[in-house]
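A single protein chain has been removed from this complex, and every other one stays in its place.
For chain A:
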């Protein structure tokens, strides 16, 4: 009995630590006063100001555009790469996997500066394209790592059987292999998407004039003080993710019931 209570308290504490900061942020997005030190009454003005703030809106646009494009491209390249790696001989597989791990373990700042130097070397003007390429680059290894385990679970002879039945290799891949590894591909794409939205360091070094994502914009406010409009923006983003999760959960619950 006591043990159960302790467990519950422990879980509750855990969630309080995780969610209290977000809760505070949401509360302060309705604060009339600009300061976090005092409560000035309820207001929605930060929300209306948010949509009027061109700087934040373009950053949001770039953030989402880059996150979507880079995660799609990285998922395609990463999935193909994973299939290739999966079919390799053990020794070369080991080598390639180690090379794949390196960007994952490497500090962001090294990747950021390295990419910037590369782009300068190639005479590519820093801007949207360079930032997009950088995001695709750092997303690919994560997709590979998400897809590989699914490939390992796959029955080796499945695609051979399909081809024996007359499927072309591409048709077999599309109809047999891809649906089987889909959960891995989707989780890879989601990781890529989140990482891309989240990234500051690499984006900072590879962004050019006129192109900045949310993390750069918010960080640059740090010296003068983060505007409460950012609280409003974060609230909206948090709620949209929450709603999305709820919808997905509901859908999978329904599907589970059907089975």
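The definition used in the following text is that a residue touches a chain if its C-beta (ideal position, glycine included) is under 8 Å from a C-beta of that chain, and two chains touch if they have at least 3 such contacts; residues count from 1.
Quick note on the criterion: contacts and distances are computed from a predicted model.
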What does the UniProt entry say the missing chain is called, choosing from "Cbb3-type cytochrome oxidase assembly protein CcoS", "Spermidine/putrescine-binding periplasmic protein PotD", "Transcription-repair-coupling factor" or "Dihydroorotase"? "Spermidine/putrescine-binding periplasmic protein PotD"
Looking beyond the chains shown, say which of A:48, A:94, A:220 or A:249 touches the absent one. A:220
Specify the residue from the set A:11, A:35 or A:168 that touches the hidden chain. A:35
Touch residues of chain A, complete complex, unshown partner: 33-38, 54-55, 58, 61, 65, 68-69, 72, 116, 119-120, 125-128, 130, 204-205, 208-212, 216-217, 219-227
